[in-house]
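One chain of protein is taken out of this complex; the other chains stay put.
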Amino acid sequence: MSVDDKAHDECGVVAINNGDAPQSTDAARAAFYALFSLQHRGQESAGIASADGRRILVRKGLGLVSGAFSEDDIESLTGSVAIGHTRYSTTGETSVRNAQPFYVETMHGPLALAHNGNLINAAELRRGLLERGVGLSSSSDTEVMVMMLAAAQGADWPERIASCMRSWKGAFSFVVLTKDAAYAARDPWGFRPLCAARLPDGGSAAASESCALRTLGCDSPADVEPGRIVELGPDGPVARGGVDAAVRRASCIFEYVYFSRPDSVWNGVQVHEARRRFGAALAREAPAEADVVIAVPDSSISAAIGYSQASGLPYDEGFAKNRYIGRTFIQPTQALRDQGVALKFNAMPGTVRGRRVVVVDDSIVRGTTTGPLVRLLRDAGATSVHVRIACPPIRHPCYMGVDMGGSGGLIARRLSIEGIRESVGADSLSYLSLDGMMLAMEKAGYGGNGFCMACFSGDYPLDIGGVADKNGFEVV
Amino acid sequence: MSVDDKAHDECGVVAINNGDAPQSTDAARAAFYALFSLQHRGQESAGIASADGRRILVRKGLGLVSGAFSEDDIESLTGSVAIGHTRYSTTGETSVRNAQPFYVETMHGPLALAHNGNLINAAELRRGLLERGVGLSSSSDTEVMVMMLAAAQGADWPERIASCMRSWKGAFSFVVLTKDAAYAARDPWGFRPLCAARLPDGGSAAASESCALRTLGCDSPADVEPGRIVELGPDGPVARGGVDAAVRRASCIFEYVYFSRPDSVWNGVQVHEARRRFGAALAREAPAEADVVIAVPDSSISAAIGYSQASGLPYDEGFAKNRYIGRTFIQPTQALRDQGVALKFNAMPGTVRGRRVVVVDDSIVRGTTTGPLVRLLRDAGATSVHVRIACPPIRHPCYMGVDMGGSGGLIARRLSIEGIRESVGADSLSYLSLDGMMLAMEKAGYGGNGFCMACFSGDYPLDIGGVADKNGFEVV
Amino acid sequence: MSVDDKAHDECGVVAINNGDAPQSTDAARAAFYALFSLQHRGQESAGIASADGRRILVRKGLGLVSGAFSEDDIESLTGSVAIGHTRYSTTGETSVRNAQPFYVETMHGPLALAHNGNLINAAELRRGLLERGVGLSSSSDTEVMVMMLAAAQGADWPERIASCMRSWKGAFSFVVLTKDAAYAARDPWGFRPLCAARLPDGGSAAASESCALRTLGCDSPADVEPGRIVELGPDGPVARGGVDAAVRRASCIFEYVYFSRPDSVWNGVQVHEARRRFGAALAREAPAEADVVIAVPDSSISAAIGYSQASGLPYDEGFAKNRYIGRTFIQPTQALRDQGVALKFNAMPGTVRGRRVVVVDDSIVRGTTTGPLVRLLRDAGATSVHVRIACPPIRHPCYMGVDMGGSGGLIARRLSIEGIRESVGADSLSYLSLDGMMLAMEKAGYGGNGFCMACFSGDYPLDIGGVADKNGFEVV
Partner (left out) sequence: MSVDDKAHDECGVVAINNGDAPQSTDAARAAFYALFSLQHRGQESAGIASADGRRILVRKGLGLVSGAFSEDDIESLTGSVAIGHTRYSTTGETSVRNAQPFYVETMHGPLALAHNGNLINAAELRRGLLERGVGLSSSSDTEVMVMMLAAAQGADWPERIASCMRSWKGAFSFVVLTKDAAYAARDPWGFRPLCAARLPDGGSAAASESCALRTLGCDSPADVEPGRIVELGPDGPVARGGVDAAVRRASCIFEYVYFSRPDSVWNGVQVHEARRRFGAALAREAPAEADVVIAVPDSSISAAIGYSQASGLPYDEGFAKNRYIGRTFIQPTQALRDQGVALKFNAMPGTVRGRRVVVVDDSIVRGTTTGPLVRLLRDAGATSVHVRIACPPIRHPCYMGVDMGGSGGLIARRLSIEGIRESVGADSLSYLSLDGMMLAMEKAGYGGNGFCMACFSGDYPLDIGGVADKNGFEVV
């Protein structure tokens, strides 16, 4: 899946307890660097909250983590516990107002929360709050979660958090900060990743992906179990109750396909290894008469290497990618527009001229960039172009926090595979089978209890009738 | 060469004549997109100047090209000719004031200039101007060039440009805009790349690298010959005189090693192909008993692929790279500092655990990141680490526009190869030989007339005695 | 009272219904210009909300009204009803987050509120909300008001507003926006001004001061009665219930002394006229052997003119004032610091040299600038300086929305009048008596039902025991 045709995950979260004195800002600093490593999960805004035993302090900013905070911001975030968030917005509106963590004062003291996922019963929960006379200042699930926590029953925060988790349906990996503690918790189905570890110099940390904990020097991050609440203790993560894990587990397969960073490990599987195995399985399922294997950089490189290794065809770089793409509002001329993806990709004639090329992509969502990429390869002299997609066709929208832009835009819903091949102008086009993908995960060492593969199969782990209405999708 | 240990080139330039009506802004728009493709040559500021037959208009901004200009900026840049510049500053001071193009009014009308390179006789030229009673408002070579053009003799601009080129010594690929024409010219030694082509819909374009012209849809960009002045005509580039090419040509070899984008072609050689051949030659010169070949992403990938292909060892991804690194001013804690490069790179255990690893890097300048990278690999379980550098040792500073930070910082000047190996903690470490590199260039199809390889050999194509003094280097 | 020694009012509010089509932005535009005229009531942030029958849209910005909104902001604020707010912060923290209007979604639809005043039972009301399980994201009274409205009982918004007003104690002039209506309401004691009028081309408007309605072209703004809720109807303001006015009315006398713009009319009295009469009464109560009467510009000019007229002494300008004072963070040197107020004021030797000078100030709060001003006059050659203050000594803090900086800072609480005279170095110093002030108000045509003069008398119209605790004041 290339840049124009991307699905978006909502957010990365982190939580830190570095066991320091309350006037230290090292917890916030560690949260900053952990967010840095989760930047691929959201580039629109970032926020950090810290607590010093008395107060919660919050700083948020727009754009990349690196630019969202000044040294003064970090210096103001005193406390031994902190949480952080980096956000991709699915709403189109980019403003600090929507940035997380979300902060409120409650009868039990100050509270901040940051969240990755999507509640499918959010509309119903909102209605409940409004009818209880609570005013809501945003349309975000996170405010709903915070307001429910503010009214929750329970002797302490873990009890109150667990009590709310019983009402929440959907994907939610979240972190909570109180005036003197930080917690991380995960929905009972285990949709989104979340892991925790002891920090090398004492304290503990949790993050959406293990790569962030590795950046902090943690040796062996462990997954937070579905349904579990973990307190980030001064001597390491401590289980603090939660809810029963669901019978049917539902790790999002798309984290392996596209979202997670290749060096992250989840359910015992390193993401790069999963992708490499997807590519290898694809080589066996859909071989090609070809001279070279190339990737659509950067997310498909692992799968292309796997394809190369399994097929014996040499791996080479077939596209140069302009990695400096920032936000631009300059409208291209029609002539430039016609060149399509040329601003982001350029084919390398030395690699493809006079050759039969296998181009591996991790996935196709809307299918808008595959055609132009095939054209770039042909213009550069490829004699044939074989498109290989390292996952099954995506035919169903996600209701668990991945923005695929509505089912209407999914090319595999509108066209047959032959139709897609024709529309992108490839000599051949194949997808990895769902069985092949499962087998690859197994070989990669998967030790989990089940996936959410609804985007491929339409088989949703939770009843999503109401959500479909809310989002304007027909029920699938 | 990894991100912390980089050499910096100064700038990319573009020039456009799209043959449009003077009130169109498409020339500026094309310059914008061409600069976009030259972003790797400088990320500190960018500028575009356009001319409508009467006036020259200039807009400059800080940071990435994408953020430096608003649609309003572009809409104000009317005219059928335009030039642009993207800048890496070697001076430490980042301000719009230093951004190019440089603009002045002269007795022959308005003039703008943008420049990539370094004049080694700039100090002497400055003195000449000051003694002539000219006040200079910056310390840049570019102002010197512009002020000399303002006083130059000649019947037209090409004559005046040529007359100045006779006084200039060093590396200079530059573009000039007058009220109704755009020119591109290159020093007689041909240090820095510069190419030109006809635009697909008429008009012409010049740019530092061919990748920028490909982005604009040009089919076959051709190098601007050393010493030559090219006018960007409405029907294609037109030679407009210049100076005699030097007997000794001096294409910067480091453009192939690190600077240029892999899809660019210069002297008939695609950069990716050159690097792949460097890697292959290195495999032959310095084989290793190993299980896998990995690259230091992104600039070393081509060479690592070449090494893999020539050695028969499988290529895989051994590092995850955080590509979202922006400017941050947040100081890490000591604990984080000790982890060194962990923020930018993370080793992939799945690839390296229990394996003997060849890690290919394009070059080593100051040598600050190689050690930490080797350590990351060992921590991830590599049983042995063989460092292979796809160029010879860099022992001499560059005076032609590449900022290598002074000869004192060059690790290969201070240490023997064995000393470097020891200091970075590798099991073995080898550099590509200069002969091997030359042979690889030949095999890649090099059709030029000679290189500047002074950074490797110390053999400077021009007498740099005075410069050495100016820069505080001992003469080498 | 001069600039360094000022008391601060919290905010100005406006509400508009211009009867236009919902897609018009003229209501927001009118709100913008009305806020412009209330700029003296707060310069820290400004906000406007509009409603188009379906949604409420909000835009806020920092600083002066003129800079807080772009044309794009206004163009996005469609709807025939709008409210606006300009804010002075007493908390020290300046951020858009604290800017009003405050917006929430409620079970009865979207709601926005902007407020001028202070609830003395806010702490208790907060507690009630928190105990009801409502999370509060700020420490502002306004959020408390909005959250109470979100849960209020009643068949329609006027009923719900009235029901809340029964629980609120203190000063509150506020405006409310729903998806299709705008309301303005005032506390039963009538602490802060609020007036409404028919717009010249139809529709209606309400604002904190009549000067804002005059700017919109309204002929005869009328006070909103204490306790009354007014709907801004398409054909003019319409009474929509409310609560009974208090028996003891409490118009803030300090609005006449300092806050309100001289051209505003409240309780039938034009503010300039009130001040002129204060000055005249002062001349009678405290005549001086002098040659000239001068004012501390700008707020004391009316009183100084009144003193001049009643005393027969000529009025002249004795100080030049630098009116371009913005926010500066440049620290002066000690030498400059010693010159005190010289940056803002400079004495005019031509006016005061060799003369006996009466200098009229509207009030003294902390007394920090009076001394330096007297010194400036002496340095410029005044032979004697007679300070005349056009209100009684301020000895008691305000709990109704005026920031006087705590009772500890009130100079008249610490020192006798003779002590103040001595400390400021005047030849004589007199205050206007409370009786004289009341008589002057009567002569000016006052038709109201009572003042809050607690800052002079300590006689608070409401029991402020709890507030005193909250603010750390001793009960007075």
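Each chain gets a letter, A, B and C, in the order it is written, and its residues are counted from 1.
Everything below uses one rule, namely that a contact is a pair of C-beta atoms (placed from the backbone, for glycine too) under 8 Å apart; a residue touches a chain by one contact, two chains touch by 3 or more.
What you are looking at is a predicted structure, and each value in this text was computed from that prediction instead of being measured.
**Q** Just list which of the chains on display the missing one touches.
**A** Touch partners of the hidden chain, whole complex considered, are B, C.
**Q** For the full complex, which residue in C:56, C:296 or C:347 touches the chain that was left out?
**A** Counting the whole complex, the residue in contact with the absent chain is C:347.
**Q** Of the residues B:70, B:106, B:430 or B:449, I need the one that contacts the missing chain.
**A** B:106
**Q** Could you list which residues of subunit B touch the chain missing from the display?
**A** The missing chain touches subunit B at positions 96-97, 102-107, 111, 130-137, 139, 146-147, 149-152.
**Q** Counting contacts across the full complex, list the positions on subunit C that touch the omitted chain.
**A** 26, 29-30, 32-33, 36-37, 39-40, 43, 64-67, 69-71, 74, 200-201, 211, 214-217, 261-263, 270, 272-273, 276, 298, 301-302, 305, 308-309, 314-317, 320, 322-333, 335-336, 339, 342-343, 346-351
Going forward, only the chains that are shown with their structure count from here on.
**Q** Find out how few touching-chain steps suffice to connect subunit B with subunit C.
**A** Minimum step count, subunit B to subunit C: 2.
**Q** When the mean CA coordinate of each chain is compared with the mean CA coordinate of the whole protein, which chain is closest?
**A** Most central by this criterion: A.
**Q** Can you compute the centre-to-centre distance for subunit B and subunit C, using the mean CA position of each chain? Integer Å is fine.
**A** Roughly 61 Å separates the two chain centres.
**Q** Which positions in subunit C touch two or more other chains at once?
**A** If we look for residues of subunit C contacting two or more partner chains, we find none.
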